[in-house]
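Encoded as C-alpha cells, the structure appears first; notes follow it.
Note that one protein chain is taken out, while the other chains of the complex remain in position.
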Amino acid sequence: MSQTVKVTFKLNDRPVEVLVEPRELLIHTLREKLAHTGPHIGCETSHCGACTVDMNGASLKSCTILTVQCEGADILTIEGIAKNGELHALQEGFMQEHGLQCGFCTPGMITRAYRLLQEIPDPTEEEIRYWMAGNLCRCTGYQNIVKSIQYAARKLRGEPVETSHPLMGEKAAQSEMAG
Amino acid sequence: MDTVADQTERLGKLEGMGCSRKRREDPRFIQGKGNYVDDIKMPGMLFGVMVRSPYAHARIKKIDTSKAKAHPGVYAVLTAEDLKPLKLHWMPTLAGDVQAVLADEKVSFQNQEVAFVVAEDRYVAADAAELVEVEYEPLPVVIDPFKALAPDAPVIRDDLQGKDTGSHGARKHHNHIFNWEVGDRDKTERVFADAEVTVKQDMLYPRVHPCPLETCGCVASFDKIRGDLTVYITSQAPHVVRTVVGLLSTIPESKIRIISPDIGGGFGNKVGVYPGYVAAIVASIVLGRPVKWIESRQENLTTTAFARDYHMTGELAADKDGRIKALRVKVIADHGAFDACADPTKYPAGLFHVCTGSYDIPNAFVSVDGVYTNKFPGGVAYRCSFRVTEAVYLVERMIDTLALKLGIDRAEIRKRNFIRKDQFPYATPLGLEYDSGDYAPALDKVLAAMDYQGLLAEQAKKRADPDSPTLMGIGICTFTEIVGAGPSKNCDILGIGMFDSCEIRVHPDGSAIARMGTITQGQGHQTTYAQIIATETGIPASMIHTEEGDTATAPYGLGTYGSRSTPVAGAAVANASRKIREKARQIAAHLLEVAPDDLEFDLDQFRVKGVPGKAKSMKEIAWAAYNNVPPGMEHGLEAVDYYDPPNFTFPFGAYMCVLDIDRHTGETQVRRFYALDDCGTRINPMIIEGQIHGGLTEGFAVAMGQQMPYDDEGNVMGSTLMDYFVPTSMETPKWETDFTVTPSPHHPIGAKGVAESPHVGSIPCFTSAVVDAFSHLGVTHMNMPHSSYRVWQQCQALGIAN
Partner (left out) sequence: MKVELEKSHALAVPADIAWRVLQNIESVASCMPGATITERVDDANYKGTVTVRVGPATVSFKGDIEVKDIDANKRELRLVGKGSDTSGQSGASMDLLAWVQEGDAAHCQLVGRSEVTVTGKVANFGGRMMGTVSDQILKQFFDNFSALVAASAAQQGGVAAAEETVVRPAHELNALSLFWAIVKDFFRKLFSPNKAG
C-alpha cells in the first residue's frame, strides 16, 4: 500500500501536484495534503454533502472519488469561490439571510449552490430545494438557505439586494474605492 | 443633541438587544475558514482508531495485538490491560455510573470500544485496526428493557453484581439502575379512585440520535517537558471535561487546557466524555505526541449518546367537563449498557417532572425506573433540556386522549386547563415553580392565524366524503418548557453547581473583550452576547470581542446545552455588564464633578440629569479608567460575574400543524406549520427565528422518521445515514413563526432561552396531527416515527388503503 502515485490537477485555478496512495480519497488529499479544510467530512456514505466540491463543471462529493481519478481535473472548493478578495454573491447571501448556524455544512452548501446558479440563474424555490437535497443541514431547516440562494440569484442577475452585514459593507467600500 | 434622529443613530450604532444584528461568526464559515477539530493539524500528530465489538454482549477471551503492533507506521495499540496500571480502563459518567474506556473482559453493547490503535495517519490506523484479533464468546443479548427486568435476564453489568444501591438509591434487580419518584402518590391514587373520567395510554418515545453534522473528536497533546495537556475537543462543556480529565489523570486542572474550537452542531451529542477522548489523551501521554481521534458517522450514530428511549404510561383523572384532577406517569427508561445520561446529579430522570405541562393539574405522581440493556449508552438531551421532550410529549398526548374520550375540542380542553396568568409564579404538584406565562392569548393568536374553525369545517367535509383520497389531520400543542439549568441548590454535575459565568474587560480605547463559560455550536453567541453587553454598557457591539471555549482564558462555566446559555450565562453577561456600568458611573461622576446619583445612563453615555450637553461617553470613561480614576479606586474597567440562577426559566408556545395523508400510500404532507414561541425578552429576532426553524426541523425529523432500531441480536439497524433519517430540503416543510413576549421576572434581562422549544413543542404537535387524521376511525394514539410505511400500516389495519 505504500506505493504512491503523482497526480496533478487544478485547484481553485492553481496547478497542484500531490503524491498519493491509489486508495486515497480526494477529500483527504484536499484536507490533509493541500490544506484546504473548507470541505468537511460528515458521513462516509455520500449522504451529507459537507465535502461537496465542483469538478470539471459538476458538483462532486469528494468523499466518493479517489484522488488518482482527478488527474488533469479542474477543481473548485469553497476557498476559491470568492474572487479577487471580493465575496461571491452566495457568500453574501448566506450572511444576509442567516443561511448558516454551526457552519459545518456551509462550504458544501455554497459550492453546490454555485453549481445550481451556473446551470439555472433564475431557479424557483422548488428547483432550489431539489438541487440542494444532497446537502444536509441540521441547524437551519433549509428555509434561510433557500432565501440565501434566492438573494444570490437576484444579485447575480443585477437586481437590487439589501446588504447589511458590515463585512459586505467593507468589501463594497473597498471595491468602490478601487473603482 | 437629543433629537430623535440622533437617538436612532446612536441606537443603531450600538446594535444592542432587540435588533437583528447579522452574525459575526459567519465570515469565517462562508469562506471555508472555520476551525473545526478535524481541521487542526499539529507537528508530529498521530491518528487513533477504535477497534470495536461486533457483538452486543460477549465475553472477551483473548485480544491479540501483535500483528497490529508489527504493522509499519503503528505506534501503539492500547487495550484495557494497558490502561489498568493507570487505573484508566474505567471512567466516571456524568450520571454517577462508570463506563469502560476499553472493554474490560466483556462487551455490553455493539461497537463498544475494545482497543485503540495509534498510527501515523488515518489510513494506516484503519488498516492496523483490522489486524487486532479479538476472540469473543457471545452471551445472550437483551435489548428490551422490560425483558431486562425479568428475574432470569442476562446480567449486563458484571461489575455491579451484588451492589444493591447505585448512585441514585436502591437497585431492585441486577439490570436496574434507579427508581425515581416525585409527587404525592397517595393523594393521586385517591383522586384517581374517585374520578369521573380517567384515560390511560402507553407510548414509546423511541431511541433517537442527535446526529450533528460534525461527529465527535479530539486532538490530545501532552507536553512531556512542561507536563501540561492540551485537548482540542468537540465539547459542549469544555470546563466539565477539564474537571473530568483532571480527576481521571491526576494532572492538576491548572496544567490542563481544554479548547472547544468551532463546533459543527451539538444538540446534546457533545456533552459527555467519551472513551475515544480518554484513549487519545492516554495515547498522547504515553507517546508524548499529539493524537487525533475523529469518529466516523457510524461510530457517532452507534456509540456516542443517544436520546429518549422512554417507555411511558400516562393516566389522567378528570371531571366530565374535561378539567384535569390528576396525572399519573410510569416510565421505564432504557439507558443502555452504562448510565451516561447528562442530567443534573439529583435528577436521574432529568427535568421530566415538568410533565404537568401548561395545565393547572392539582395532583400528580411520577415514577421512573432506569434499566440497563445491551445498547449503547447515553440518554442525552437532544435539543431539549434533560428529558423535557419526553415530558411534554406525554402530557400533550394525554390531553389529546382525554379530549377524544370526552368529545371536547382539543383547543377548548386546553383552555379549560391552562394555568391562568394571575397564578404565576405557579407551584406545580411536582415541585417546580413556573416563573411566568400567558398561555391563552398565545393559543388564541394561533387559532386565529390558522383559521382553526375553517380547518375543522374542511376536515369534517373530508371525513364525510368516503372517496376522499386523503385524510386531514390538525395537530395542536401548547407546551411549557423548562430550561436554564440551573439553580445550584438543586442542580449540579459531578458536584459542581450549574452556574455560568462571564468576564468583561474594557480596554482604554473603549473596545472590550468578553469571555464566557459557555460555547457556541451555531447559536451565534459571538453576536448575541455582544448585543447584551452593548445595551447594558453602552459599548457598541461591533467594539466587543467575545470568546468562549478555551479553559485557559474563559471563566469556569458548565457549558452550552439545555438552552442554558441565555438564561444562565446571558444573565452573567448582563450582571458583569452592570458591574462595569456602575464603575463607569463612578468614573463619570468624578470626571464631571457631580455625585454619581446625579447621573443617568443614556444609551452610550452618562449624562447629568437636567443639564443638557453635560455628559461623558463610555469611550471617554474607558480612557479615564486607565488614567484618571476617583481617589481610592483601582484602575481598569473590568468585571466578572458567576451567575447562579434563582430558578429555571419556563418558555412556552402554541403550535399548530395541518397535514394531509394519502391513505393509499401513507405519504404524509405537512401543509402548514405555525409556531408561536414566547421566550421572554428577545435579544436577536433573526437568530431566534433561525433557531426555531432548526428546532422545528429536528422535531419533524424525530416525529416523522428518526429511530435507532435494534434486532434481537443487538445489531444497530440505523447505523448510517442510509438508514437513519435526516430530512433534506425536499421533505422539510416551510415554517411560519410568530411570538408573544412574557419576560422572566427573575432573569436580569427577562430572557428565557429559545433553541429547544421548537423541538420540544413540534414533536407532540406532529403526532397530534397524525393521530387526528385517524381519530374519527377510533385511533387514539400512534407511536413515532410516523414514516410513510408506518402510517400506511395504520391505513391497512383500518382497511382504508386499497
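Order of writing sets the chain letters: A and B. Residues in each chain are counted from 1.
The working rule: a residue touches a chain if its C-beta (ideal position, glycine included) is under 8 Å from a C-beta of that chain, and two chains touch if they have at least 3 such contacts.
Since the structure is predicted, the reported quantities are computational estimates derived from the model, not experimental observations.
Student: For the chain that is not shown, enumerate the shown chains it touches in the whole assembly.
Tutor: By the stated touch criterion, the chain not on view contacts B.
Student: Which is it among B:34, B:96 or B:714 that touches the chain not included here?
Tutor: Hidden-chain contact among the options goes to B:714.
Student: Touching the left-out chain: which of B:75, B:192, B:623 or B:792?
Tutor: B:792
Student: Looking at the full complex, which residue from B:298, B:501 or B:649 touches the chain that isn't shown here?
Tutor: Within the whole complex, the residue contacting the unshown chain is B:298.
Student: Can you say which of B:132, B:211, B:498 or B:661 touches the chain missing from this structure?
Tutor: B:132
Student: Suppose we count only contacts with the excluded chain; which residues of chain B make the list?
Tutor: Touching the chain left out of view, chain B contributes residues 51-56, 110, 129-134, 136, 138, 298, 302, 665, 711-717, 719-720, 789, 792.
What we mean here is this: only the chains that are shown with their structure count from here on.
Student: Would you kindly tell me how far, in whole Å, the mean C-alpha position of chain B lies from that of chain A?
Tutor: 30
Student: Name, in rising order, each residue of chain A that touches chain B in their complex.
Tutor: Result: residues 1-2, 21, 23-24, 28, 31-32, 36-45, 47-48, 50, 77-79, 81-82, 87, 91, 94-96, 98, 100-107, 110, 128-130, 132-146, 164-167 of chain A touch chain B.
Student: Show which residues of chain B lie in contact with chain A when the two form their complex.
Tutor: It comes out as residues 22-23, 25-34, 36, 38-39, 41, 72, 121-123, 127, 211-215, 262-265, 267, 294, 296-298, 521-524, 542, 686-687, 689-691, 693-694, 696-698, 720-722, 726, 728-730, 732, 734-735.
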